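The complex appears here without one of its protein chains, the remainder shown in place.
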Amino acid sequence: MKTRGFGPGAAFALLTVPAVVLYAAFFLVPVFIGFYYSLTDWDGFSLSYKMVGLKNYINILQDKRFLNAMSFTLLYTAIVVVFKLGIALILAMLLSQSLKLRGLFRSIYFFPAVLSMITVGMVFNQFFYSLFPPIGEALGIEWLSRNLLGNPDTAIYGVALTNIWQGFATPMVIFIAGLASVPKDLTEAALIDGATPVQRFFSVTLPFLIPMLTVNVVLAIKGGLTVFDYIVAMTGGGPSKSTESLGFLIYQHGMNEMKFGYGTAEAIYVFLLIGLVSFVQIKLLSRKEAGQQ
Amino acid sequence: MRKSMVKGGIAALTGLSLVVAAGCSSGKSESANTGSASPEASQVKIEYFQMKPEGVDVVNELIQKFQESNPNILVEQNNVPNPENVWTMRVSTDDAPAVFTHYPHNSVFQKMAKEGQVVDLTNDPLMANVQPAIAELSKIDGKNYLVPVGLATLGVYYNKDLFESNNIALPTTTAELYAAAEKLQAAGITPFYFHDKEYNGIRQEVVFKMGQTLPDIEQFLDDVMNGKAHITDNAAFKPFAQSLLDIRQYGQKDMMGTSYDDALRDFATGKTAMWFTGIWAIQEIAKSNPDLNFAMFPFPTENAADLKTQVSVDTAIGIPTRGKNQAEAKKFIEFMTTKESVEKYLATAGYPSGIKDVQSGREEITSLTQLINDGKIYPTIERLWPPGLNAEVGKATQEMFITKDIGKYLDALDTIFYNVLNQ
Partner (left out) sequence: MRSRRLAFNAFSYAFLSVGTLFILIPVYLTLAVAMKTREETTKSFFSLPNSLYLDNFASVINKAHFWSIFQNSVLITVVSLLLMLLVIPMVSYAISRNMDRLYYKFVYLLILSGIFVPFQAVMLPIFRHMSSLDLLNQGGLIIMYVTLSFAQGLFLSVGFLKNIPLELDQAAKIDGCGVWLTFTRIIYPLMMPIVATILILNSLWIWNDFQLPLIMLNRSPDMWTLPLFIYNFKSETSFDYSLAFAAFALSMAPITILYSFTQKFIIGGLTEGSIKS
């Protein structure tokens, strides 16, 4: 079905040109540069380096520090994703009812997203140092009576708590939008049929939530697997490397420990990890999707 | 709908033109945005890449003074966060700032210097004003690449009121230090604060104490790094590690959870009698609590006669090999390293100076500056280590504080140092 002048094919293609050009020139090029350096032993600033092929990649698989970072990051991501999205969903449901002051509440609950991560990290640093310990002492809870971040076993929870406090706001907004897309007539029909709230949620609401859930899960997992700002602001990877996330480790190697090639190779692994995880969960969720296509 | 398309188009065009304008106006060509009138034809602009945020205000004053007598030179101070990383990035892409501060004992700087990225100032007239001992201390492979202006050392901050009210004299030996700690602890006062949350402070403490107490440590570590010995061969390491643990028996409850800033605030509010860290904290403590009665004493050795303190160069100025406007940059350095300029620069911070005849400011550290003037000093041993090693030492020590396992610690140190120069 051709029309006069530019065919739709050409027009569509033109629409993609700005994005493709920018993306190729300013993102793909650096990515390939990085990949190139992952095959070298470049330290990040010297004038000379050697090609070492896949040596970095092989060494990484045996590097305890990398494997520790991997297990830390996976555990951290699991905690953060579950709680962040869980709280976001609950709040979204509460804030989707017709309440008075709903708009005010929605504004307040979005506030954490407005602050920068470094700000939040610094504020929570103070909570952990001087606010929680006295409470822990009063209640006789040993692990709470010290700075959570100073204990290798509890530091992960301190950082996770901070991340959850700030990170639920955006998924909440996205869930509210998703909940709004559930057709009212379906919910009413279910009500008339006598379905319990739980049944209503799973058979009517959830299918319409899937697209937003997918978005939230992918973004939350990505955020968890690449956590960096909070680690920098709150623990510096410590105590004694117990909170080194993969993102933090890559940064350390690249910028501070003069092992840029090695760090980039680690990043390639992380890239594959995130890709794999996202791919799997998109496939799982798209089976249950409602809406067209 | 038409209107929104037009609006959208205009917005995009405006956006694009702004991008172009922004890109053009602040490109590589020097843009004199410092508020003065358009630069005269012969005016040269140099960037002073200054790494110490505490010094920004006083440096601005010095710059103004310099520009009064040198109207054809425009100096722009640039003090960025993470300055060392930024400096490295810029020098490695041939975009080095015209004049900068750095640290001669910093391993990355040393590597860059050895690769020829920094101008060799060894016999330059700029070094003429420097105290010979300090010039010697700042050498890298026998050459000077930076003019040392300010020195730093570490010592023990102490709360004068708490010492007085408990009748404690200033300790001159380690035995007296422990005795003082005992006395304070018995009186219900926290003797020491340790900021073990960050490995950086631990690293400073370990490097200092190794240099101060372990005999021939530089030679020994050199042997280890060249694969000729193991850390575990040296019998002095075990008691050394033990001493790090022992002194922490007199620390606060949550040492691992206390950061440098937290410790500073708690010292300033009198929650502890003593705190070991660098002299750079003086300004901050004074600002946090102007009423605090405090001073510093040198960290004691076993025998009072062996007393010495570590000296590192805290502020030093240099020029890059491929930098622009080197003549003007040198003129600026010359100004900044005169007695008057240095005294002004160090006045608030109170650091001792590497320049001859400079009176250094603060009375809180007279005992330390005295040691420095008497030459009872030693350089930081980490200046001989390859990049990144000192951080590893700090982290390994932090781990030992958690596990209290000295054997594992010494093995970890061995893994860090052994044969590292031959890889």
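Chains here go by letter, A and B, matching the order in which they are written, and residues are numbered from 1 within each.
Simple rule for what comes next: contacts are C-beta pairs under 8 Å (C-beta built on N, C-alpha and C of every residue); 3 or more make two chains touch, one makes a residue touch a chain.
All values reported here derive from a predicted model rather than from experimental measurement.
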- Note on the structure: Given A:Y37, A:F72 or A:Y230, the correct residue touching the omitted chain is A:Y37
- Note on the structure: Touch with the missing chain holds, among A:T77, A:S145 or A:T170, for A:T170
- Item | Among A:L115, A:I141, A:A189 or A:V280, residue touching the chain not depicted | A:L115
- Message: Residue by residue, what part of chain B touches the chain that was omitted?
- Response: 1-2, 4-5, 8, 11-12, 14-16, 18-20, 22-24, 26-28, 31, 33, 47, 52-54, 60, 76-82, 86, 89-90, 93, 95, 97, 200, 260-261, 265, 268-269, 278, 280-281, 283-284, 287-290
- In terms of residues, what is the contact footprint of the unshown chain on chain A? 3, 5-6, 8, 11-13, 15-16, 18-20, 22-23, 26-27, 29-31, 33-34, 37, 44, 91, 94-95, 97, 99, 103, 105-120, 122-124, 126-127, 130-131, 165, 170, 173-174, 176-177, 180-181, 183, 211, 214-215, 218-219, 222, 225-226, 228-229, 246-247, 250-251, 254-255, 260, 263-264, 267-268, 270-272, 274-275, 278, 291-293
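Quick note on the criterion: only the chains that are shown with their structure count from here on.
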- Query: Using the average of all C-alpha atoms in each chain as its centre, how far is it in Å between chain A and chain B?
  - Reply: 36
- Task: Please give the residue numbers of chain A that touch chain B in the complex, ascending.
- Result: 43-47, 125, 128-130, 133, 145-152, 235-236, 238-241, 255-259
- In the complex of these two chains, what residues of chain B are touching chain A? 85, 88-89, 91-92, 108, 111-112, 115, 196-199, 253-259, 262, 387-388, 391, 395-396, 398-399, 402
